[in-house]
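Inspection log for the structure reproduced underneath, given as structure tokens.
Removed: one protein chain of the complex. Kept in place: all other protein chains.
Showing chain A:
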């Protein structure tokens, strides 16, 4: 029997009667705003299985959101994304790239991004700020917004919180991200971190205002945007400071005051090269303080191991280009870790990438056949040849199936109240105890301890034997 204790250990603000709703599973959930209601289907320790009712259909969590940077998942059709075995319910678009090409106004006139790319599932867009700061060397952040030179003609432009929201309204995504003050997580300037945290709060207020005022309903082409049809998510900043009364807590406390206007939260400022030791502590801190009935989205994180561990800490949503980008170069996910298909050892390997994988490469070529549709040998050969033979699509498809099946099996384990056993199984395949070169990383052990998930003896032993001591 699952515990219905989804509340964090301390300081969760604004519960809105979430606990009453949780008692009746299968109910409609709690409204988090006009365009989102959330049902807590089950919890297992701190891990959660939610159903988000979004404008373009339900999204079950934990969820991995594939990244369709420029209005397409590279090499995969929207039909393939929609249908089994990928069965994607939400994907990402990058505001910065879409605003450059084809332009937000073009997308609006084409009926919004959903119509433009022929995708009837949900879409989340980022604010554009992250790409701007990371791609444009000359971007400068001021109180007004992000100052940058246009990549097309070099003119000075300003991305303000208001402009970011307006652009995302034109795109028509289901989840709109606030413009936050992004700094590299490895920056050492404490004062800059404090400034960024406080500015992010000020920009959140401007985003909330802009979101409330904006949007439209174009009956003619069915395009709808604005607060009734889109959800503005806040982004928790605060660097790596998880100390009591520190920046993360300060940011969380300020956001809690604005909770009525925030349907969901993202954890920002991570996946930027910080140590895993720092990484999990920030995730842990934020999850403990964020409201129980609202979705938590960990931005830019999508390695299978990270997903499994962070869900144990209470994260619901992920995104990353890693799985799709790495696929195009021939790296494929398997339950026992990723493999590089271009490696010579696969040249005559007749097996599938992963046994039992339902993707179009690994499943049997036809009913009753034993060989996979594409063997490792076949993919090896195709990857070594010219790049235009469709092999990038095939491996991308596999990695997407792997990631979405992974989060769905995590959800099932949460629903069955056996998430700890799932985590142990997962780690056992990734780090076989009999392999002396593989052991569960220390940060994983520590994070799982914080999540009160006990590791099997043979999995945790080697780390402990090395004399590594958990910090704190």
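Miscellaneous remarks
One rule holds in what follows: a contact is a pair of C-beta atoms (placed from the backbone, for glycine too) under 8 Å apart; a residue touches a chain by one contact, two chains touch by 3 or more; residues count from 1.
Definition applied: contacts and distances are computed from a predicted model.
Hidden chain, UniProt protein name from the list "5-demethoxyubiquinone hydroxylase, mitochondrial", "Mediator of RNA polymerase II transcription subunit 20", "Ubiquitin-related modifier 1 homolog" or "Queuine tRNA-ribosyltransferase accessory subunit 2": "Queuine tRNA-ribosyltransferase accessory subunit 2". Of the candidate positions A:58, A:75 or A:335, contact with the hidden chain is made by A:75.
The chain omitted from view is touched by exactly one of A:142, A:243, A:275 or A:371, namely A:371.
Where chain A meets the missing chain, the touching residues are 70-80, 101-102, 106, 109-110, 116-118, 347-348, 350, 360-361, 365-366, 369, 371, 373-375, 377-378, 380-382, 384-386, 388-394, 397.
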